[in-house]
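Shown below is the structure under consideration.
One protein chain omitted, others in place.
Lettered A and B in written order, each chain numbered from 1.
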Amino acid sequence: MSVAFSDAGRKEFERLLARYPEKEAVILPALHLVQKEFGYVSDEAIVYIAGLLSVAPAQIEGVATFYTMYNRKPVGKYHVQVCRNLSCSLMGAEHLIGHLSRKLGIEPGETTPDGKFTLSEVECLGSCGTAPVMQVNDEYHENLTEESIDAVLDGLP
Amino acid sequence: METVLTTHFADERYRFIDTYRGFGGYEALRKAISMPRDAIVEEVRKANLRGRGGAGFPAGVKWGFLPKDMSRPRVLVVNADEGEPGTFKDRRIMSRAPHLLVEGLAIACYALTIHKAYIYIRGEFVREAGILDEAVSEAYASGFLGKDILGSGFDLDVTVHRGAGAYICGEETSTLNSLEGKRGWPRLKPPFPATIGAFGLPTIVNNVETLSDVPWIITHGGERFAALGCEKNGGTRLVGVSGPVQRPGIYELPADVNLRHVIYDVAGGLRDGKKLKAVIPGGSSTPVLRADEIDVNFDIESMAKLGTMAGTSGVIVIPEGTCMVRALRVLMNFYAHESCGQCTPCREGTGWLRKVVGRIEAGEGRPRDIELILDLCDNMMGRTICALADAAAMPAQSFLWKFREEFDRHIRDRKCPYGNRF
Partner (left out) sequence: MPSLTIDGKAVDVPVGTTIINAAEKIGIEIPRYCYHKHLSVAGNCRMCLVEVEKFPKLQTACSTVVTDGMVVRTDTEKVRKAVTGVLEFLLINHPIDCPICDQAGECELQNYYMKFGLHKSRFALEDKVRKKKVQDIGGQIVLDAERCILCSRCVRFLEEVTGTRELQFFRRGDHSEISVFPGRPLNNNYTGNLADICPVGALTSKDFRFKCRVWFLKAFPSVCTGCARGCNVEAFFKGDILYRYKPRVNEAVNRAWMCDFGRLEYKKANNARLLVPFVREDGREKMMSWGGLLPQVAYRLKDAVEREGPDAAAVIASPQSSNEELYLVRRIASDLLGTKNLAFTSRVPGDGFSDGFLIRGDKNPNSRGAQLLRIPGGPAFDELVVKIAAGKVRALLLFGDVLGDLTQEETAGLLSMVPFVAQAGTNEGPVSAVATAVLPIASVAERGGTFTNHAGRVQRFHAGFPPRGKAKDTIGFLTSLANRLGAGWAFDGEASVFRALAATEGPFAGMSYESIGSLGQEAKG
């Protein structure tokens, strides 16, 4: 199976290349782009951008697996990431993770059978003053309660 | 109290350049480019501005580390990789006042003859990266960035670069590796970034808040900024308060504000009539304080005397009824998760601490586990390339020293007295 950026993606990639003095610096932005275009970072996508940047695929894999935001496996349409660090825990994050688990019928790390939701526990999201917090895809939802979680998730198409 | 940063934070439109300029924005840059470069650096030195990223290194001194030789181009990297648990101040600046940062970095670049700046922002801050991108575009369009800034002949190019989920990338040499497209492994020092930094070039790495202070310093003078703070730390600081207090949030306060005042007056004290049990004063890495230790000035020196640190000024308030073993377990999970894996004592030590603290909390602790934890901490601290091992060991040690009886009880009773929950 081979992959390739869309025309827009390709254009964005070219723009990135021009922004940095060394092409390896494009690896992180390129992996963000891969994830935006394909939903996750597949082996094929790694080989693809390794080719575009003329680096070894292992080098891209080393980078992709170092950073937590790159999903090396497919995730649900909505990636629900709940902070479990201290400020959020003091404000009830454990309880809310339990709530999410029951609501979605999955444990953290799992994806619903319909592929709609993946639930993850993550480390500090830098939103400690508005804890507890979760990120659904790119968007932050702060000062969470069971009710606000229900409202957010139930409102997703 | 006079404020440096947050004066207009309440104005939703302050993040746009027109509103920002309406409040006098970019006048500091205009003033700076009429000044001799050395004079700008001198103002920052006089301001007694210490880095706001956690280590508190004097900014003016750091700037002075750049080699005198101008044959190689220099780089500024803005450290916007805010990730220390309990810390959320830079995010606030970037979302409310991105132009403060852009103007501050432009002044710094002008002063240091730097023509390329990168803002390294943590990957999760998608919204803030978007706001910064927009602010940078506005600044280009208004002639505050790009070619021939304000007719001065000075050029500056700014790139917003997103991280991808790694606490360690807030360590400045790790930031540089990450910016270069590598795994975020801290570098051996020397060489220091001022000599060999981003892409092999002399580089200054400054925190968001640090640079955001610079426009005010240029407008009002270094001495006036210095006077806002205390003897060894000029200006104000953004203090973040989190945990179950009445008014959690970011507050701009003098550098030597009293810690009890921060918790009970500024943040309104604890919610629901809870009592205070402990405070982590400056981000999760800083040693914990008991409730009876907080009547102290929150400046770098006073905190050091108490065996802890002001750090990032991220105050985590822990109420009575919290299991300190469980709280430490959360932190140990974090450091084990975030260790880059490069140095042996940190890679293995953080993982081992996670296991031992985890089993104590689970009621499976062994009689000599406390001794083991303290010995592991001793074997980790000061033994690694960067400070992450210390950052993990310091909370572990301080939790044990100050709440030893809770750990003993978990081990003795073979269960968590708080029922394994927060």
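One rule holds in what follows: contacts are C-beta pairs under 8 Å (C-beta built on N, C-alpha and C of every residue); 3 or more make two chains touch, one makes a residue touch a chain.
Just so it is clear, the structure is predicted and the values come from calculations on it, not from any experiment.
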So there's a chain missing from this view; which of the remaining chains does it actually touch? A, B
Out of B:Lys116, B:His337 or B:His410, which is the one that touches the chain we can't see? B:His337
Chain B positions in touch with the non-displayed chain are 166, 183, 188, 336-345, 347-352, 355, 372, 378-379, 382-385
Going by the touch rule given at the top, which residues of chain A touch the chain that is not shown? 43, 46-47, 55-62, 65-66
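As a working rule, only the chains that are shown with their structure count from here on.
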Mind checking the centre-to-centre distance between chain A and chain B? Centres are C-alpha means, answer in whole Å. 24
So in the complex, which bits of chain B are touching chain A? 82-88, 90-91, 122-127, 159, 161-167, 178-184, 199, 240-244, 248-250, 280, 284, 314, 316-319, 322, 326-327, 330-331, 333-334, 337-338, 340, 421-422
Under the stated contact criterion, what part of chain A meets chain B in this complex? 19-22, 24-29, 31-32, 62-63, 66-70, 84-87, 89-92, 94-95, 123-131, 135, 138-140
